[in-house]
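Shown next, in structure tokens, is the structure this report addresses.
Just one protein chain is left out here, and the rest sit where they should.
First chain written, first letter: the chains are A and B, and each begins at residue 1.
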Amino acid sequence: MISLVMSITFTALAALVWGLLLGGISRMVTARIHGRIGPRLTQNFIDLWKLFRKKSSIHHGTMFWLAPMFRVAGAIGVLVLVPLVVGNTVIVNMSFSGDLLLVVYFMFFGCLGMALGAGDSGHPYAVIAVSRGLAQMSSYELSFSAVVLVLAAGLRTLSIEEIIMAQQDGILSWNLFRYPFATAAALITLLPMQMAYPFSIVLAPQEIPIGPPTEYSSRFLSFMFSGRAIFGVAKLVLFVNLFFGGASSWISLLFKTFLLYMFPIFVSTVFPRFRTEQSIRFLWFVPTSLAAIDLLRVMI
Amino acid sequence: MYCNKLPDKPDDRKKIWDKVDNMARANSLWVTAYGTGCGAIELRPLHTSRFDMERFGIAMRPTPRQADVLIISGYLAVKTLKRVIRVYEQIQDPKYILALGSCTINGGMYYDSYNTLNILDRYLPVDVYVNGCMPRPEAIIDGFSLLMSKIKAGKADGWKHYMENLEYYRENQKKVIHNWDLPDYNW
Partner (left out) sequence: MVVALAVFLPLLGAFISVWLSRRKPRLSVIVSRLFLAGGLHSTIVLSIKLNAWSFSDLGNSIILRTGVGAPPLSINLEATGGAVIAAIVVYVAAILGISRLTSRNVKTLPLLLSLVTASLGLLFATDLFNSFVFLEIGSIITIGLTAACRCRRRWEVAVKVALVSGLVTILYLLAIVVIYKTTGELRFEALGMLHGFPALLVSGLMLTVIMTEIKAFPLSGWGLDFYEGASPGFAGVYSATWSLAVLMWSAGILPRLPIPNLQILAWIGAGGLVLGQFAGFRATSPGRMMGYSSAAYASILLILAGTTTGHDYLQLTLVLMIFAAIAKFTVFMLADPENENPLKSAAGNLLLLPILVIAGIPPLPVFWAKFKLLSILAGVSPLMLAAVVLGLFLEAVYLLRLWSKRPVRFLKNGRLVPAVTSLLMAAGAIWLTAGFWRSLSFSGSLLSSSTLRILFMTVFGAGTLLTLPGAWNRIKGERSYWFWMLLSGISLTFLPMAGNGITFYILWEVSAFAAVIAVSRGSRAAAGTFWFAVFAAASGFLLLASIVLSRSMFIAPGIPLILVAIAALFKLGQMGAHLWSVRAYSAAPATMSAFMAGTSSKAAVFLLVVAALGTGAVAMPAGSVLAWAGVLTALSMAVMAALSSDYKKVLAYASVSQMGYILIGLGLASVMGWTAAIYHTFHHFLFKMILFLGAAGVIFRTGTSDYNRLGGLIRRMPLTFTFTLISVIAFAGVPPLAGFGGKWFLYNGLIETGWLPIALIAMFASVVAFLYAFRLLHAVFLGQLSTVNARVKEAPLALLVPQGILTAALMLFSFRPTLFLEHIVPAIESLPGLKGVAPVINGTIVTTPLGNWNAWAVGMMVMGLFGFAFVFYWLSGKRPKHVGQLDIGFAGELPPSAEEVHYAGNFFKPYRRALAFLPRIHAGKVFSGITEVFKIAGDSVRAIFTGDARTYLAHSLIFLVIVLIYLRGGI
């Protein structure tokens, strides 16, 4: 029990640090693409600390209060349900308590809490953003579900552990090569998941002031910040596990997540933002069609 | 419907964290995206690759709840003051005001206008003035660095002053805003 708690604490902290670092890297990379110098690598740590140490904060009600806790619990939950490194028996967390379906559905936990907090803030823009976000989420889940089905039906398992094990025979056994179309679809859905342009309709500061967290300040915001960082890492780890052969060591985990993280950033910096319905339709049709190719292959 | 309690008095006890906190605050200034006057035009270049304020950790926030700095960008009309008060009070402590341009200091070219405030300091606690009409982006960055050094030294406490002398500020504000319909506390 204690070892489990320690392992979860370690995982969460590591993911927080890695997530914030990746965030810093992403800001730097974006700045360089813009031709700017950009912030320090540690900028996100500074921001987080500042927010955490602000001297006052406000709240609007119970759900507003609880939403950041939902966010953090949801993010860490997803992280600990996903196996991190193949063959590592020290940090296994809770990865045997559920399968891929559980993880996919558990990913909504944080989002739902976040949405509830936004609703309780009473700010119309926050709720508009939630309405956009949910609409978009339901759209990309269509193709992501197709991807999940491809993997489950193709590999005859829903257990993430077994999905990783099925990819251990060299690089060509990766699902990236086994199911290239499904992987492409999944990578497209990674963009809205990471709120990257052109799908950044939820946190659209120019239209709806920063969206759901618009009323959140200070420590609440720092919780959301860390939740988002951890959740981002969790999603990356999940993707690495599903399509890129998992990670055989910590180094390879960091390396793979880092590379994967660059993909949304590069797309993000060169695209403008979709309108909501454009985003929804794109996500309905393009990635789903891609995934459907592999789905058909699996069925036949 | 609105908040009806006085905000808590700031806690003045010195803590060991203070130095770290002030370093963090100084290096992560989030600015409310609110242009009150013509000076806002000079803020835009700060985003660009030429001036790039992000390298100082300065970023724009679209909502006052998440910001630290309010920039009064140039002349401040009485009508705007009302909104500025609400925005300022909605920013969470600690918070700073950066006033741009001559107008905020003495009214500038609008010194005798019927609806422009001449001395901003009477209505809101200004931490750093940047003079000029308009100040160039370099000057604004200079203002920011002054603000940053003030924060690091723990001397940027306009917000404390405002809270302690709320009655004085309110009185002045109500003097110019004749149709005062704001709630007493905008936190």
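For this structure, a couple of remarks:
In this section, a contact is a pair of C-beta atoms (placed from the backbone, for glycine too) under 8 Å apart; a residue touches a chain by one contact, two chains touch by 3 or more.
In this text, all values refer to a predicted model and were calculated from it rather than measured experimentally.
Which of B:D12, B:D112, B:E167 or B:D181 touches the hidden chain is settled by the complete complex: it is B:D181. Only one residue in the set A:N88, A:T157 or A:S248 touches the chain that does not appear here, and it is A:T157. Of the listed residues A:L13, A:I37, A:L101 or A:L259, the one in contact with the hidden chain in the full complex is A:L101.
Those residues of chain B that touch the chain absent from the view are 1-5, 7-8, 11, 34, 63-65, 82-84, 86-87, 90, 181-183, 186-187. In the full complex, chain A touches the omitted chain through residues 8, 52-53, 55-63, 65-66, 68-70, 72-73, 76-77, 80-81, 94, 96-102, 105-106, 108-109, 112, 115-116, 119-124, 127-128, 130-132, 134-135, 137-139, 141-142, 145-146, 148-149, 152-153, 156-159, 209, 214-215, 218-220, 223, 275-277, 280-281, 284, 295, 298-299.
Here, only the chains that are shown with their structure count from here on.
Taking each chain's centre as the mean of its C-alpha atoms, chain A lies 36 Å from chain B. Chain A meets chain B in the complex at residues 27, 31, 34-40, 43, 46-47, 49-50, 53-58, 205-206, 209-210, 213-218, 221. Across the interface of their complex, chain A is touched by residues 7-8, 10-11, 17, 20-21, 23-25, 27-28, 30, 33, 48-49, 52, 54-55, 57, 60-63, 65-66, 68, 92-94, 187 of chain B.
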